[in-house]
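Sharing a structure, written as structure tokens. Questions coming.
Of the protein chains in this complex, one is absent; all others appear in place.
Letters A, B and C name the chains as they come in the text, with residue numbers starting at 1 for each one.
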Amino acid sequence: MSDIVLRTENLTASYDEHIAVKNVNLSIVRNKITAIMGPSGCGKTTLIRCFNRMHELSPKARVEGKVFLIENSNEVIDIYSVDPMLVRRKIGMVFQKPNPFPTMSIYENVIAGYILNGIRLKKSDADEIVEETLKKVSLWDEVKDQLRKKGAFLSGGQQQRLCIARALAMKPDVILLDEPTSALDPVATMKIEELLEQLKNTVTIVIVTHNVGQAGRVSDYVAFMYLGELVEYGPTDVIFTRPSHEKTEEFLSGKIG
Amino acid sequence: MFYEKLNKLKEKIIEQGNLVESMIEKSIRGLINKDKALLLEVIQVDEPRTNEVEIEIDEMCISLIARFQPEARDLRTIITILKMNNDLERIADMAENISESALFLIERPLLKPLIDLPKMAEETIRMLKDSIDSFIKNDPKLAKDVCERDDIIDAYRDQILRELITYMISDPTSIERAIHLERISRNLERIADLATNIGEDVVYIVEGKVIKHGRYKDTEAGDA
Amino acid sequence: MTKYELRIIKSKVISVILTFITIVSTFPFLLVLYFIMKNGISVINWEFLTSLPKPVGEPGGGILNAIIGTAILVTIALILSVPFGILAGIYLAERSETKIAFISRLVSEILQGVPSIVIGIIAYLWVVKPIGYFSALSGGVALGIIMLPLVIKSTEEILKLIPHELKEASLALGVPYYKTILKVMIPAGLSGILTGVLTGIARIAGETAPLLFTAFGNPFLSFNILKPISALPLLIFTYAISPYENWWAKAWGASCILVFFVLSLNIITRLISTRR
Partner (left out) sequence: MANQSTKKLELSKDSLFNLLLVVSAVLLVMLGVGFFLSLFQASLISLKEFGLSFFVKAEWDPVQERFGALPFIYGTLLTSFIALAISLPFSIAISIVLGEYFQKGFFAEVLRYLTELIAGVPSVVLGFWGLFFLVPIIRELEMKFDLPPYGVGIFTASLILAFMILPYSASIGKDAMRLVPNELKEAAYALGTTRWEMIKKIMLPYARSGIIAGIILSLGRALGETMAVTMVIGNYHGIPENIFSPGNTIASVIANEFTEATGEVYLSSLMYLGLTLFIVTTVVNIIGRFVLKKLQSQR
């Protein structure tokens, strides 16, 4: 039996009149990489933004249905019944464009979650978190001598890894990545993809991508969305070689998208 | 990620190669030593196993292509593995054929002492081994060498056929046994052909050149 | 000469004329600067800066009361307008679509265009009349109202320029909204807000009209915000229209200080905003 970390029940999300996500039931497997793919505007981003309650920040946004975070087998959190701040600390997020905080140094960016939330860290603890997390995202060797510099000096790929580090430093159960490489060049993209593979031992990863190739390369499970609906979900090997739904077939062969 | 998976695939195909190789060897040994159990093992255990592995390799290849869209050498490698996989499975079938004939022969008196057949089998097994080795080591020279050795096997086969014909002419009761012996040598010859195919594929992987169907000579000329 | 060549020459001549006009239009500014320096520099000395005015006819005396008065007035204006302006600016940037935002943006724009003398009248009606006499506080209120739209506008604009992703990044870390705004957005836009505040200071430091009937002026040193207070521009005005040559000289000196202060603030502001 696979170990589920995040489960949705009849999740429906809308903006104003437009329903972006319709009735999605999805179970994300722990310590695996799940890719959510589909043509643009199919609701992928909205779906993961429902996972950490970022969706409700948009004007006139509405969510129905339930999302459960299963921290371990006996602690299940209904994320829409607790404080969103708490949810977001347990379910981290990385965005399309790298967005390190410009006023903070690299060091501060890594522990930004603690600084901004007003959680006091001992100097030695902070040092340890910074080093450990930066090592996890293979950035430590590149930046260890310039930790006090501002994050904006890094390259796009490095900035994105810094943002991943920032999310990881909060020790979340899940991190959501919303097309994390769409603003990066191919080499930086490859590095991030390799990084995800290493990270999945410590954290569950959900990645939204419109790039079929990327979904194929990095994921263990794929969810294919079309017009707000979850069309197909399963192991990547299966979905990529013999999808059971015609729409998936068409999308993978480039006929829609 | 991709290379990890590709390496796993390579390991798998080598495993299949080794298995198939041992099947030929077992079936010939079973014939010489009149070891019925060994021959039955080839038919009942090894052959179904190769079928399973074949499907497994097929799926791995397709998944790799579907998910990673490999290009150039990686693509050639996967496509070649796909073909090798097919060849190996057929070799396994032939080893099964040999075992079947062997099962028939060991119940009956020997038509003649087995001299050429073990030599031919030995040579065939070596060809198969070398072709797989050339794949493992990415050694086009060895692969080309395998292709050249196909002629030796053909010679053995002709030699055995001629001999068997003389037996069949002189003694009609020997015909059934002779046909089984001929079947064994024919299967060995076909195995050698498939080994040659694998050799050609290895050249294709490494050098990207097609040396099949006589194009081999041109490449030689071009290289010289 | 062909017709085409004529056209080219015409084009060149016009460009020279236009450039000349542009250069000429800066002359008055340079003249003003020259005049102020010429008449003002010689007046400025330590005593001028650190002592109080003396009655007409007596030599010596300074403008300390006006310098301190301006400092106090500007401080009052800052205290009143900066927090309020930043909060309103945040509201306009964050809830830019609401009706309240639309109306308050309009009000802010209207305020920006209101002549300072009218703002002086308002400060008179709202502060001087209820209290019963002219005061530093009423002057500070007037200057604060003048400055308010500048702070609001610069806060709103800079917050809108800050990438949306930054806010989301902070919220996604589980940081509460108010902390996100105060600890992430405001620091990220600090240089822009600072630009607005400095522009505002430069603007109000030289304002005279609204002070005429609010701060009113005071020849003595005063720290009481409920009493009339002097200010550099007020002092310049009073001395400039006086009939005493001695006072004119003092007005030149004060002008020199005021212009130097205001222009350097302008240049600093420019440097901050181009560095961004």
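Here is the rule we use: a residue touches a chain if its C-beta (ideal position, glycine included) is under 8 Å from a C-beta of that chain, and two chains touch if they have at least 3 such contacts.
This structure is a prediction, so every number in the text was calculated from the model and none was measured.
Here one chain is not drawn; of C:V43, C:L73 or C:I152, the residue touching it is C:I152. The omitted chain makes contact with just one of the residues A:D3, A:D16, A:E56 or A:D83: A:D83.
Checked against the full complex, the one of C:V43, C:L166, C:A202 or C:I229 touching the unshown chain is C:A202. What subunit C contributes to its contact with the hidden chain is residues 7-8, 10-11, 14-15, 18-19, 21-26, 28-32, 35-36, 84, 87-88, 90-92, 94-95, 100-101, 103-104, 106-118, 120-122, 124-126, 145, 148, 152, 176-179, 181, 202, 205-209, 212-213, 216, 233, 236-237, 240-241, 248, 251-252, 255, 258-259, 262-263, 265-267, 270.
The working rule: only the chains that are shown with their structure count from here on.
With chains as nodes and touching pairs as edges, the resulting graph is an open line. With centres taken as mean CA coordinates, the chain nearest to the overall protein centre is A. Put simply, the chain farthest from subunit C by mean CA position is B.
One simple way to say how far apart two chains are is to compare their mean CA positions; for subunit A and subunit C this gives 47 Å.
One finds 92 Å separating the Cα centroids of subunit B and subunit C.
Residues of subunit C that touch subunit A in their complex: 97, 163, 165-166, 168-176, 179-180, 183-184, 187-188, 190.
Against subunit C, in their complex, subunit A makes its touches with residues 52, 54, 57, 59, 84-90, 92-93, 95-97, 99, 101-103, 112-113, 115-118, 163, 166-167, 170. Touching subunit A in their complex are the following residues of subunit B: 1-2, 59, 62-63, 66-69.
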